[in-house]
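I am attaching a structure below and will ask some questions about it afterwards.
One protein chain omitted, others in place.
Letters A, B and C mark the chains in the order given here, with residues in each chain numbered from 1 onward.
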Amino acid sequence: MIAPNTLRMEKSASPGLVPVGPPSPGRALLTVNDLHVHFVQAGGVTRAVEGVSFSVRQGQILALVGESGCGKSATALALMRLLARPAGRVVKGEVLFDGVDLLKLSEAEMRERRGRDISMIFQEPMTSLNPVLSIGEQLMEPLIAHLGMNKQAARARSIDLLTMVGLTDPERRLEQYPHHLSGGMRQRVMIAMGLACNPKLIIADEPTTALDVTIQAQILELMRDLSRRLNIALIIITHNLGIVARYADSVNVMYAARLVERGDADAIFARSSHPYTVGLIDSIPRLDRPRQGRLSTIEGMPPDLMALPAGCRFAPRCPHRVDKCDHDPSLVAVEPGHLSACWRAGELVTGALQARATATDALLSIGPATAPVRVTVQELKRHFKVSAGRGWFSGAATVKAVDGVSFDIRQGETLGLVGESGCGKSTIGRAILNLDAVTAGSIIIDGQNIADKRAREVRRRTQVIFQDPFSSLNPRMSVSEIIGEPLAVYKFEPDAQRIEARVQELLGQVGLMPYMAERYPHELSGGQRQRVGIARALALKPSIIVCDEPVSALDVSIQGQIINLLDELQQRLGLTYLFIAHDLAVVRHISHRVAVMYLGRIMELADRDELYRNPRHPYTQLLLDAAPVPDPVIERGRRPRVAKGELPSPINQPKGCVFSTRCPMATVECSQAVPALRQIADGHYVACIKVEPC
Amino acid sequence: MTKSIWASAGALALAFLTTQGAMAQDAKPVRGGILNYGVAGGPHTLDCHAGNSFAVTHHLGPHYSTLMKTDNRNYPNTIGDLAKSWTISPDHLTYTFKLHDNVKFHDGTALTSEDVRASFQRIIDPPAGVVSAWRSMYADLKSVEAPDKDTVVFKMSAPNSGMLSIFGSPWACIYSAAKLKEDPKYPEKTVMGTGPFQLVEHVSGSHWTGKRFDGYFRPGLPYLDGFKAIALSSTALINALAGGQIDAEFRGVTPADQQRIQASRGANIRFEQAEGMGLFMVSFNTKVKPYDDIRVRRALTLAVDRWGGIEPMSRISTLKYVSSFQRPGAPDALPKAQLEKLPGFGRDIKAARAEARRLLAEAGVPNLKFTLINRGPDMPYAPFALYLIDQWRQIGVTVDQQVVDTANWAQRRTSGNFSVIVDVTGDWGEDPSFVMARFLSSDTSFNNPTGFSDPKIEQLFQAQKLEFDPAKRTQAVNVLENYIVEQIFTMPVFRTVRLLPFATKVQNYPVVPVHNWLGDVSEIWLKP
Amino acid sequence: MKLGAITTSVSVPSRARPTGWRKMMQFATTQPLGAAGLVTALVMAIAGALAPLIAPYNPVAISFSDMLAPPSWEHPLGTDNFGRDILSRILYGARTAIVMGLVSALIGSTLGAIIGVVSAYFGGVVDLLIQRVVDIFLSLPIIVLALVVVAMLGRNLVLGFDFNLILAISIPIVPQVARVVRSSALSIREMAYVDAARVAGYSTRRIIFRHMAPNLMAPYLIMLTAFIAQAILLEASLSFLGLGVTEPSPAWGLMLAGNAVDFYRQAPWMIIFPGLAISLAVFSFNLLGDSLRDWLDPKARLR
Partner (left out) sequence: MLTYVAKRLLMTIPTLLGAAVLIFFMLRVVPGDVIEVKLRGDGASVTQDVIDAERRRLGLDKPLPEQFTSWIAGLTRLDPGLSMWTGKPVVDEMSVRLPLSIQVAVMGALIATLIAVPMGTLSALYRDSPIDYLLRIFSLVGLAVPAFWFGMVMILLLLWLFNWLPPVIYTPFHVDPIANLSQLIWPALVVGIRYAAVVARMVRSSVIEVMKEDYIRTARAKGLAEKVIIIRHAMKNAMLPAITVIGLEFAFLMGGLVVTEQVFNLNGIGQLFVQAVAHRDFVLVQNIVMFIAAVFVFTNLAVDLLYAAIDPRIRYR
């Protein structure tokens, strides 16, 4: 957060900035009319954007929402005229910026506007800055190029900008290189760069997707703040409905290259008038509502943009499909300022059509406390030496990836392991799978230490589902080979025919069609691959499955499908899960118990309902606060609490409580001793000296 | 008296020399200028006594004198170099030489008989650490004495009809006795003799330059101000001649090279030639089956059409003459009629091939296959072997060639690790005792790699060696040569031509067969 | 049954598993240069294989009456200083070049690939040791290695080709391939599917050969093709230096060795055609390798 005095200094330093109050209905700054973008490649033409129109006013925050491949990024790049050449081209439409059609400008004229009138912030802060140029060099570039500043002036302005985006020690930052900064800091630098020439519009393409939830909140708060104060129009492109609900004034939902719904945030969330929007909002697990049994999902997959079906593009997946849907619906107003491209929008907005398929079939909601313990992790430590940089350029340092973690998992239970990147949650998963050797501690499964050579059988019964559906399947093997391999290796089935039959059975179990057995991974979608990964794990007749971020790489609508599948398999086959994820809502949905990790240690461990209802550790509280929920009304009512600071490097862990450096409650004592994980209530453990037992 | 023997032989030899060089005598010599010539290889030693290759003499020759030398105008007569006159005792056991009295070393000291004595002593009885490569050649020499300042006396243990020419060896450089006393190895490091040129600079692998020695004992010589010997690979050498970067080369080029150079240089270049000393042969390992069977060896020599092949071979290689062990133009060479009766030298190739096939069948190896070891990749080994292989193919013998480098070839040859190998001689002298020595039985001559032994060879050899009457000696030599050729442990095939290129301005260098000797550089002069 | 009811794809299954022929056609259309290289290389290989049938003359037969004949109908590329037909020698030479190139690249690349994978998979001390040895071999000049190996092993004719020469040419290839394959294998080892295979408890051999090796085919093929070109070039250079194939076997480098250059004025065809043959062979394999890389390496392909 930016301290008010910092901002005042900034104002006086740059008279060019005119602070304006809250968003006022002004004239349209940018108007996009009927934009069409194609990507022409050897394989055919991808119609990435079709007939998209919207406009944004000064100081307004507009969100462009949709799943991957829906055309939201292509739209943004088309506005900037930065589509990848020579494949990407705008085939139709106009982009009026301050009354000038950007698409008609010469390249030189456009270049003048880029970075000066319109800036863009990209998703990947780790790769969006040039690694071999210093922060100062990169920050001063637009100032010198567009404003004709000399070096001294540009430097002074750069220092102002870095201060404005909340970076400490700006003089030193100018000399640093991107790799010296964390992801969040780099994104701040990107924002500073975007602000450099007092732009009228900033386009942010998934600006926080790559960041941890606490950092995400910091960055978004900063952007909103700057937009309001400097009266900059902001287009946020995201797939995260929570962000939309928290920050956007106006929302545009895209599906399969088209705009399907537009309106202000309240209207979109409260009175969704397109089945896709409805499905999208329903398919995410919610922190703000009681846990449902089953997630609603949008079945099927988005259409192939190279071979689009006629009529409404959502129709094949739509639960409300009618004959009329064979014809293209146009975007029409269902109420003032709220447009939808659905024939049945009217029914939806009035609630005449039962939009939300109420999921009633509740699952086991309580952990089987009496069930036998299957997995026991005791004082697990995994430290490893790293040499930062290349070769011998630095001395070795010890990373304490996991530092004394203990927990157990009971039969049929799902233990959720949640935390930000680098907290060691995946390391624990890998240790349980015996993929990495542990430094200390033990992992006992069914009474056997898994490091024991004789524990082969136990190890086989412990299987895994990985995060990345693209790297988790061997691209050279067909689906039937992938699933059939363990059957043959372990001679679960006597002959090829029986193997084939069993593969079919497994495909059925994970909801794949029989014909997919002959396909290769690259011919499958992400969700399908993840299902194959699950089938492969099932083929080994496991009883315990480590799910390492199994849904985080998937789109929201697919994510729900996989979560439901995992849930059902657990019930049916009596599986025990260790569910590793960074998304608090997902973990809440699927787990019986949840452990919150931070820098290699467990901060809090409790039953799911207890933890979310009554978080005791300040870190858990912060995490829950930072995660936006997809409801603008609730969001407006929440206190804006943002964790301070950056995640410390695991190489230089803070002394004492590892969270002490960022903790709002921290005192001197916190940095003196490592707090033990104490039980404060039945089954509720917290590692914080400030928390009193109930 | 001995002089006269050689004089007649020399006159005979001269007839075989193409004598374009004669025109040089028309003009009056001019002093001055630098001669640039190419040498395909650097000297492996600066000590003549340890040297054995043209690369040594072509660099060191201009810096040293020898006691006697070959007469390049009256080849292969031996004349005095440092020796002003000499006498030979009637029993052929004592040689007495009188030296020129005005000879100076490059360091200014005067040459005395002691220097000659010390130098020969070093050859026949080298001190520790000194290599004397030619020691065995002086086996008949018992002692060297220097009774006075101008006289050197050599005592022999046995008579040797070729001894005088041995005194003319280009390797027997005369060093300073005083310096040898300080360090018997000084010639390995310092080039300091009594020759017409002083060493200026030697850049290893690149060039070697000499300048005129003003104290040279032969009046008015040398004509040249200096010379520069440039190290060049054999390919680069031809390029350098074609590009006019060097004026001469003294080992010899091929007819194809001649055409190429001529085409580039036109009137600026001329060529002179003589029969060469390089004899290309094939040696059989008579210890290995089936080459222990003379029928097989005979078949293989019969199969090679020498007379039919020599003309085309002469166009693409340096091979130009059909020859037995002695140079056709040598004083004691086999008469042509006698030669043509020897196996493989007949004119009727059809009959010879039929005979060869019959012999092979008789020996039980009608489809003989073998690997021919060849030395590569220099000229003319490659074309020579190719020709042989093609010839043998025509009697149904399959030959596979294995080309090895000189080191490997030398090792295989001496260690007997071959069955059939391309063999070569390249002597520095013409005397039959010298030329024929390497064809003595293997147990006598370590230079005969074939494992063949026959005491009759030694008998015939001794007979010619002790024969001092020229006509009788020729006869004895012919008998010896005839006998050796008929044993076919080594089959002679072709002889090289020594074809030398000269920039037109280079004058007064009579071409002789021997390429291991540089000749007399002091007499060369450049037409302005 | 509830589970079976979960449906995913509604779209009609359109099987698009590329067949060999389709792949070839795709390669030919997207990589026209590579296809040209492939065709040229194939033509050379076929010409070499069929040399006894299509060569107009015996490549080793000396015919002094035809010495240094210029190109004509009887001798399309002329004759050399022994009257041997140059076209026939080039055709037979193609045999030598391609067999030598192919076999030594195959041996070198395969050995290198195995070493690279093993080094990457086991890591630790094994990796460190192998990498040191690879470094040592890399630091020695190729010609030195080839020369010493040829000299050391002597000659060993197998089906008319010197197998030891093939070995000598393949040895310098090994460390270079090992290095590249190791780095590819390292990244593949980090792939989740390899972890999955380890979690499944498969044997090391199965993981290396079933899961890692097939995914290294792309770098392997690219390197193989590139090294065929390199090996042909190295064989020609060695033969030129007199260390490779020996007369009378027809080999392109050999045709330029020795005093061939002396005939440049009388018979320039003696120098031009063998040089062109080497260049064309190396060029076509390089073209193929380059295009294969563009085609197989998804990183290098268009998005």
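Side notes on the structure shown:
Keep in mind that, in the parts below, contacts are C-beta pairs under 8 Å (C-beta built on N, C-alpha and C of every residue); 3 or more make two chains touch, one makes a residue touch a chain.
Quick caveat, the model's predicted, so the values are computed rather than measured.
Within the full complex, the chain left out of the display contacts the shown chains A, B, C.
Among A:Arg27, A:Lys151 or A:His179, the one in contact with the hidden chain is A:His179.
Within the set B:Cys48, B:Ala242 or B:Ala382, the residue that contacts the chain not displayed is B:Ala242.
The chain that is not drawn here is touched, among residues C:Leu38, C:Ile169 or C:Val282, by C:Val282.
For the chain missing from the display, the contacting residue among A:His38, A:Arg57, A:Lys72 or A:Arg114 is A:Arg114, taking the whole complex into account. With the whole complex as reference, residues 42-45, 50, 52-54, 128-129, 131-137, 188, 203-207, 230-233, 235-236, 239-240, 242-243, 245-246, 264, 405-408, 410-412, 414, 424-427, 437-438, 446-447, 516 of chain B touch the missing chain.
The chain not displayed touches chain C at residues 33, 132-133, 135-144, 147-149, 151-152, 154, 229, 233, 236-237, 240-241, 253, 256, 261, 264, 271, 274-275, 278-283, 286-287, 290, 299-300, 303.
Seen from chain A, the chain kept out of the figure touches residues 80, 82, 111-116, 119-120, 122, 124, 127-134, 141-142, 145-146, 177, 179, 190, 193, 388-395.
In this section, only the chains that are shown with their structure count from here on.
If you average the Cα atoms of chain B and of chain C, the two centres end up 48 Å apart. Chain A and chain B have centres, each the mean of its CA atoms, that are 90 Å apart. The residues of chain A never reach two or more other chains; the list is empty. The multi-chain contact residues of chain C, meaning those touching 2 or more other chains, do not exist; every residue touches at most one other chain. By the touch criterion given at the top, residues 2-4, 6-11, 13, 15-17, 29-30, 191-193, 195-202, 206, 210-211, 214-215, 217, 302-303 of chain C touch chain A in their complex.
The touching residues of chain A, when paired with chain C in their complex, are 41-42, 84, 87, 299-301, 303-304, 316-317, 430, 433-435, 456, 459-460, 462-464, 466-468, 471-477, 485-486, 489, 508-513, 515-516, 518-520, 523, 525, 527-528, 531, 533, 536-537, 540, 561, 564-565, 568-569, 572. On the chain C side of its complex with chain B, the touching residues are 60-62, 64, 67, 81-82, 151, 155, 157, 242, 246-248, 257-259, 261-266.
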